[in-house]
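For this depiction, one protein chain was excluded, whereas all remaining protein chains were kept in their positions.
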Amino acid sequence: MATRAPATARAPRRGSTRDGESRAGWLFISPALIIVGVFLIAPIVLALWVSFTDWNGRNSPLFNDNVDVIGLDNYAAITTDDRLTRDLFGRAIRNNLFYVLLVVPLQTALALFLAVQVNRRLLKAKGFFRTAFYFPSVTSSIAITGVFLFLFQASGAVNAVLAWLQVDGPNWMADPRGIVHVVIGAFGGGEPGGWDAPGFLGVSAWEWAAGPSVAQLVLIVMAVFTTSGTFMLLFLAGLQSIGAEVGEAALMDGANARQSFFNVTLPMLRPVLFTVLTLGLIGTWQVFDQVYLTRGTPAAATLTSPAYMAYDQAFTENEPGIAAAIAFVLFLIIIAFSLLQRFVLCDRDEPSRPLLRRRGPRTIASADGGVAQGTARLRAGPTERGTGG
Amino acid sequence: MTLRRRQGRALQIAGVAGVAALALAGCSGGGGGGGDDAEALQVLIGTSGDAETEAVQAAVDAWTEESGVPVEVVVASDLGQELAQGFAGDIPPDLFYMSWDQFQTYAADDYLEPYAAGLDNAGDFYPALADTFSYDGELVCDPKDFSTLGLVINTDLWAAAGLTDADVPTDWDQLASVAQRLTTGDTVGLSMGAEYARVGVFMEQAGGGLLTDDEVTADSPENVEALTYLQGLLSAGSLAWPTDLGAGWGGEAFGNGQAAMVIEGPWISGALENDFPDVQYTVAELPAGPSGQGTFTFSNCWGIPEGADTADDATSLVEFLTSDEQQLAFSDAFGVIPSTETAAATYAETYPESAAFVAGAEYAVSPIAFPGASEVVGEFNTVVPTLATADPQEILATLQGQLEDAYSEVE
């Protein structure tokens, strides 16, 4: 080796550096690449295969004589077959839809409100408030669910507080009634004729219009409680990058303040808003932990989600094919909602700004950094249902 | 050159570090599954409490002494889920409690080794139990023990309501009237879990049932009558579900004094002894309905995974565990009724207070359990809590359709 180097030292060295860099580059990313490949991409491919077969969960789904390709049967079982499994899937979609429709706006609005409040220049004890609002975000969903089941039991803390206010609280976790039904019932209304016929995905129009069940409200409150802190931080970063004065001015005098907030601050926060809504949509469509933990409660049928149903089909009904099909349908739903939200929120000025392209090196509000930060934070806290990776 | 060599070394370090980290994670694996001793038979049980765990452990230890085969007893926190995941992961336990409601599903998927028919004691079990654990007319696994449902009565509350032994209800009307008398401000007369496994006994007593001679009969007039009767109790306020009382299950509502009577099985005695030792109670047979007496029998069998290498050892362990002597030891420890007719007779003599449960075995039937039924029953169980305001006819019509779908798949 020593003999080769001398004469042409300069050129080869540069070459070797580049070679070395190239080798180093691949070597450096290879552990992450292997993990992503084996535990993210391979599962997707394997699950796609399983979703087209009648594999019953015994032995391997590959190279197995007992496994037949059955085309789209597993997808039909959850969409078009007029059977219980389809109805359960329809109900899981309905439940999850109400969960998303309530949690996402509530957590976003609350987080924004908290961020504006704790960003006020004149506020004392800022640190305390930020800590208080963020703390739930670092706990585990298991612990929080245990706590909430305690708070919301029939004679629990929440009903005790409601009793002070002369309100007779419901037996939360045992109440499967949809809140829209409850409200209609309170005004003496009932089901309009013909609304009980099985509709889309086997769920009747009356059930589609039921709203979240009383029991699900508990999970909704819990989700807002545990995520608003994380999103507050994202908004706070955004507010600080625009400059606190805007927010401060906004607080100072009534009508103008509100106007300036909605006309000036909010538009400037749009990238953060985009991030928060995206993360919220993705996270709420994946609700699993709380559903799993409450599967034994009386109103469990109104709490299910597609993610939980996929688990249930795979592990208790011995239907891995249906489970994989549910996983893919869920995947499509999440993508569809993200695209829809992006379409609605995107300005004409930047019609096709890719989700993750950087805007400027230091813009905290840039969507990509926010997404990464938010994803990591959510994954660390009780909202993220999924496995890392 | 030096640069290059250094780079090479650095790359090696990076590579080695990466591999080492993976290896670290890798070599730490392998701790699961077989436990400490790979040779040990793994027995997965769902336990009703420490008493049961200890009794099984003691029995298994005795067998190990005899056979020299080590055994590890694993207590499942959720038996159904852990068993299903074990089979899905191809590492099922060597021997396990197989519950009545999942048995047909597992047998139909060829998950179970059909070892039982060939054993000497195959004819000793209660016929209803042997039926429960047969697939295609052949006994697959040995029933472990069994339980029936009875009417558990709080004797203090009973006396306080001015009732005597003569008032123990023997038919639906009497049940309704004593339940009403026992209902006071803080206490309901009767409670039971809001599920098919309780509500279904009223269908039996009415002469109905979900399946009659290979035909789904969920929407029969008898079943409607049963649900309508319960609906009447609910609206009279003399029947309430445990969850409506803020209790986790019937036994807790009973122990707390929130319910004066509950419909539960022999397992309630252990729970009461542990958590509510002061509660005085007696057990009666369930009152008869329009068509006579009826109750459910629940049981587990000792399941062995199909084709397991350890099946011979596991089978011999099962023979040991299902012997009359061993079953009576289990009865002593945690109150279950032996699965053989001879041992059950001895049990009834030894424990007169539980005689009502044994008496129920005469006319008890198994709840429906064909493959796919558990999903439908699970769905029915979500509807039962709404019975107070729902239309029984409608509930049963829905159930009929779902059960027919599931049953058609079996045939």
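Order as written gives the chain letters A and B; numbering starts at 1 within each chain.
Heads up, the rule we're going with is that a residue touches a chain if its C-beta (ideal position, glycine included) is under 8 Å from a C-beta of that chain, and two chains touch if they have at least 3 such contacts.
One rule holds in what follows: contacts and distances are computed from a predicted model.
Choosing from "NADH dehydrogenase (Quinone) subunit G", "ATP synthase gamma chain", "Carbohydrate ABC transporter permease" or "Glycolate oxidase subunit GlcD", the protein name stored in UniProt for the chain missing from the display reads "Carbohydrate ABC transporter permease". Looking at A:69, A:109 or A:138, the residue that reaches the missing chain in the full complex is A:138. Among the residues A:36, A:72, A:109 or A:266, only A:36 touches the chain that is left out of the figure.
Interface note for the absent chain: among A:52, A:75, A:208 or A:285, the touching residue is A:285. Within the entire complex, the positions of chain B that touch the omitted partner chain are 2-3, 6-11, 13-14, 17-18, 21-22, 24-33, 35, 48-50, 74-78, 82, 85-86, 88-91, 246-249, 251-252, 267, 271, 275. Touching the omitted chain from chain A are residues 18, 20-26, 28-29, 31-33, 35-36, 38-44, 46-47, 50, 60-62, 114, 117-118, 120, 122-123, 127-136, 138-151, 153, 155-157, 160-161, 225, 229, 233-234, 236-237, 240, 251-254, 282, 285-286, 288-289, 292-296, 307, 310-311, 314-315, 320, 323-324, 327-328, 330-331, 334, 338, 355-356, 361-362, 364, 368-369, 371-373, 375-377, 379-382, 384-389.
Quick note on the criterion: only the chains that are shown with their structure count from here on.
Centre-to-centre spacing of chain A and chain B amounts to 36 Å, using the average Cα coordinate of each chain.
Residues of chain B touching chain A in their complex: 1, 3-4, 7-8, 10-11, 14-15, 18, 21-22, 80-81, 84-85, 87-88, 90, 105, 109-111, 194, 241, 243-244, 246, 375-376, 379, 382, 385-386, 402, 405-406. On the side of chain A, the complex with chain B involves touching residues 1-2, 5, 13, 16-17, 20, 23-24, 27-28, 30-31, 56-59, 83-85, 88, 153-155, 171, 173-174, 176, 297-301, 314-318, 320.
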